[in-house]
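For this view, one protein chain was removed and the others were kept in their places.
And then subunit A:
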Amino acid sequence: MFIMNTRLSNDDLLKLIEILTPKIKKSLGNTKLQDQEDLQQEIKLKILESREKLQNLKPQDFEGFLAQFIQSKNDIIDFGK
């Protein structure tokens, strides 16, 4: 599996497509039989195009997530001591 990276390589994206193939196949049922091949191709293209979007996803680390959770509880307490 790909490692978190600021740059996603083509191989990473292709691997993602491969992993998601069952999901793509399932979504083909949403359109007519005659259009399914087109749709499959377009979805794959769309995934390749979403490289930038994926690179810009900002995951939080554990600390950050915990801090956000606490903030959402509207209740910031200093645990420094």
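The criterion applied here is as follows: contacts are C-beta pairs under 8 Å (C-beta built on N, C-alpha and C of every residue); 3 or more make two chains touch, one makes a residue touch a chain; residues count from 1.
Note that contacts and distances are computed from a predicted model.
Visitor: Given the choices "RNA polymerase sigma factor, sigma-70 family", "Spermidine/putrescine import ATP-binding protein PotA", "ABC-2 type transport system permease protein" or "Sulfane dehydrogenase subunit SoxC", state the protein name listed in UniProt for the chain not shown.
Guide: This omitted chain is identified in its UniProt record as "RNA polymerase sigma factor, sigma-70 family".
Visitor: Touching the absent chain: which residues on subunit A qualify?
Guide: Against the left-out chain, subunit A lists 1, 3-4, 16, 20, 23-24, 27-28, 30-32, 35, 38-39, 42-43, 46-47, 50, 53-54, 57, 59-70, 73, 76-80.
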